[in-house]
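Only one protein chain is missing; all other protein chains are in place.
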Amino acid sequence: MRPADVHTKPHPLYPTDEQPSAAVPAPLIHVNNLSLHYGDRPAFQDVTLSIGPGGITALVGPSGCGKTSFLTALNRLTDLIPGCRVTGEIRIENLDVLAPQTDVIRLRRLVGMIFQKPNPFPLSIQNNLSFPLREHGLRDPVQIAHTTETVLQGVGLWDEVKDRLDSPALALSGGQQQRLCIARALALSPAVLLMDEPCSALDPLSSGLVEDLIVNLRGRYMVVIVTHNLAQARRIADAAAFFWVQDGTGRLIETGTARQLFEAPRDALTAAYISGMRG
Amino acid sequence: MAEASSPTHQAREWLASILVWGTAALVTATFCWLLGDIVWHGLSHLSWTFLTTSPESAGRRGGIGPILVSTLLILGVCLTVSLPIGVGTAILLAEFTSDHSLFGRMTRRSLDVLAGVPSIVFGLFGNAFFCKTLGLGFSILSGGLTLACMVLPILIRSTEEGFRAVPANYRLSAAALGLSRTTTLVHLLLPAAVPGLLVGLILGIGRAIAETAALIFTSGYVDRMPESLLDSGRALSIHIFDLSMNVSGGDANAYASTLVLVILLLAINGTAAWLAERGLHRRIVTV
Partner (left out) sequence: MTSSHSNILYRWPTDDLLCWLLRGLAAIAGLVVVFIVVFLIAETLPVLSHVGLERFFTDPSWHPAEGFYNLTPMLWGTLFTMAGSVLIATPLGILSAIFCHYYAPPILTRPYRRLIELLAGIPSVVYGFWGLVVLVPLIGEIHPPGPSLLSGILILTIMILPTIALMADASLANVPQHYLRGAAALGLPRWATIRGVVFPTAKSGLFTGVILETGRAIGETMAILMVCGNVVQTPSSFFDPIRTLTANIALEMSYALGDHRAALFVSGLVLMTMIAALTMAAEWISRGRIYG
């Protein structure tokens, strides 16, 4: 099957087994003919894709196929990159993401993001969480403390740091920092969480913890995760999308449920990539 | 490995060590000599009376009270004007303009040129613009404004460096959390850029206090106590210059004035360094 055939019919990606199909809500993210260029160099082109709520969607593929660029287009972090041009259409819920009049701040509250390298601010643990909250208008200290505790418990960090909330976040271990970053994103109660290889900079133990955490988020947040670790993608993803480099630009080759994509890929490229991982 | 440990390479390593250590020793020795000489000769004349009384007999006797006041006023005018302009420009260049935008490039180019403009040319400009065209005459205001133009590039350059040294992921993660650029700037970037800003400030103050040439024809020579910013005032550096070059028998007071100037600079540097360490530490733990 040629990739073009995939593009013409976007596959709605629904969470698989657990949810009865009758209760499936409408897809949350619609991406239509999306292309991204850094200057004249295309990062990916003509990506059309729909992602439904509640599940974990893994973006897989080799390095340089535009997965991360795709992710940053979804919350318009691309605005911060000089010379970066995004064309096409992205809709998240009712929001036209790429429209110039779109309130980027609202968009980014709706769409949280976790980076490959943990990036807490050089503030205390407490302030890493409360500073964004305050900036988004939450002034009540009691409520801030409550949210802090809730999200830290949510990421399993509360017991580890509750006695030293005022110590610098940068003194935490890599895995703890990453969980703090996840907590920081969750504190703003986003609908979507974008994760750019959140485990790849961590040791196996921390990586396992973060992975468990991501699985725990299933159902409450819509998670879009870029990962190079196909085993991980198989373990955690409900749906998957496979990117590949063709003619010097990233292309979306195939989308489907994780099971279908990993066990019975329709595209020869996908099959080769998956089996390469097996072999 | 084999190559690195060959005799020629070892000799080169050795020579380099000697050169580097020799340079450090030479530099240290020269500066100890310079400072030692000034402290040695200046200390005997330094007293509270010297700091507070007015100069007599063209400065041979008496103190430097009015001169200190003029110096601080000139510095005050200079910083009041140059700090906001300098920090603002640095923020614009580092955070709000891409390296390729025309405005950014033009500003940067003109600042590069400005950085190299000799202080005596600032003096000429200050004399022609502030004193004559704006009609401020020989005054503390003219001198301070001239100095403000002069310290701008230093201030901007190191503040900008400070901002550029802030890791890019602060901006990305702040943006991903939906924080506005103003917030990101005030709460994250500015504290992180403080070292650069302070280095700029130190160098700027140093240059302003050090400046003599730009002040001769702008703030003037008058050694009376200034009554307003529009009065002419003699800066400490000009006083030293005048005593050592034009007043025979002024060396003793020149030494003492020099010592005061050096101590002043030590104090400024020390305060800035102390502020940097303390301020930074505080900023890291709380917002």
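For reference, chains read A and B in written order, and residue numbers begin at 1 within each chain.
The criterion applied here is as follows: a residue touches a chain if its C-beta (ideal position, glycine included) is under 8 Å from a C-beta of that chain, and two chains touch if they have at least 3 such contacts.
Computed from a prediction, not measured in an experiment: that's the story for all the values here.
Considering the whole complex, the residue from B:73, B:136 or B:149 that touches the absent chain is B:149.
For the chain missing from the display, the contacting residue among B:43, B:115, B:168 or B:225 is B:115, taking the whole complex into account.
Of the candidate positions B:72, B:124 or B:222, contact with the hidden chain is made by B:124.
The hidden chain makes contact, of the residues B:24, B:168 or B:225, with B:24.
Across the interface with the omitted chain, chain B contributes residues 1, 4-5, 9, 12-13, 16-17, 19-21, 23-24, 26-28, 30-31, 33-34, 37-38, 84-86, 88-89, 91-93, 96, 103, 106-107, 110-125, 127-129, 133, 149, 152, 156, 161, 165, 180-183, 185, 202-203, 205-207, 209-213, 216-217, 237-238, 240-241, 244-245, 251, 254, 258, 261-262, 265-266, 268-269, 273.
Note that only the chains that are shown with their structure count from here on.
Averaging Cα coordinates per chain places chain A and chain B 48 Å apart. Residues of chain A that touch chain B in their complex: 75, 77, 79-80, 82-83, 104-109, 112-113, 115, 117, 119, 121-124, 127, 131-132, 135-136, 166-168, 181, 184-185, 188.
Against chain A, in their complex, chain B makes its touches with residues 98-100, 167, 169-180, 183, 187-188, 191-192, 283-287.
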